[in-house]
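For this depiction, one protein chain was excluded, whereas all remaining protein chains were kept in their positions.
Presenting chain A:
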Amino acid sequence: MTTTTGVLRRQPDHTRPALTFLAPFVVLYVLFIIGPAIYGLVMSFFDTSMVKSGLGDFAGLSNYREALGSSDFWSALWHTIWFTILTTPPLVVLALVFALLAERVRRGRWFFRLAFFLPYVLPSAVVALIWMWLYTPALGLLNRSLTTLGFSEVNWLGDPNWAMVSLAITTVWWTLGFNFVLYLAGLQEIPRDLYEASAIDGAGPWQQIRRITIPLLSRTTTLVIVLQIIASLKVFDQMYIMTSGGPNFSTRSALQYVYDVGFTDYRSGYAAAASTLLFVVILAVSAIWLVMTRRQEQEV
């Protein structure tokens, strides 16, 4: 920093205490994130087997070649991206809509805040079980309701065309609360007097939302979108528990592919290569958003 300039020299040097306080975190970070990541990267160039000691034979780029040439890898990657496409827009838009509504409620506001956030605290296994019951063919609540109303049954989890949509619906219900809370926090930041002033100028509620609320929430929106995309790209639990990647592999996510080849098939080296490729995809998405946010900040 600029501690060398004369004026600031009198300020105490905080570097050492800062490092001391950071040390526990840095040690854990290196031990459990950086270290394994480097080990994984190294492993991806070897034919490592989980049940044999050591790295195994050097494989060069053959693991990467195999992954890039594998239709299973590409379809799993596409499933993850398709899931991200299906979940991100509703999770952003609905969270904003519900946050706006919950904010406008005059009485019992706590109840609505709690109601939207509550599903988020449930563990994935519980959510999966609840929704598997709802989706059960013939006997489940959803299909019973549909047939009672005279519609034909939907094969929620059994039809390859529907399964991902069903998983997306479950996920939206489950994780909406997180984005909802971020938006609620964003709404608190908007100064009240802006609304008062605009009301005096004759702006209606709809105009206020369009001209004041949404523009002033743009930073929150960017944050919500980036976090949501990354969270959706890392999907694993719901699919693993509810469909195990089926029917007919139509919901196998990229992470489950890595899990399947790495742990079930014992092929750690190949799995490391596949997960490195997934890492590159997530990194690329994050980079795009970083660039866009920078531009946004410059414009503001």
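Going forward, contacts are C-beta pairs under 8 Å (C-beta built on N, C-alpha and C of every residue); 3 or more make two chains touch, one makes a residue touch a chain; residues count from 1.
Keep in mind that, in the parts below, contacts and distances are computed from a predicted model.
Comparing "Ferrous iron transport protein A", "Type-4 uracil-DNA glycosylase", "Sugar ABC transporter substrate-binding protein" or "Fumarate hydratase" against the UniProt entry of the hidden chain yields the protein name "Sugar ABC transporter substrate-binding protein". Annotation: of A:V51, A:V121 or A:I200, A:V51 touches the absent chain (contact as defined above). Chain A meets the missing chain through residues 47, 49-52, 70-72, 136-139, 153, 155, 157-160, 163, 242-249, 251, 260, 263-267.
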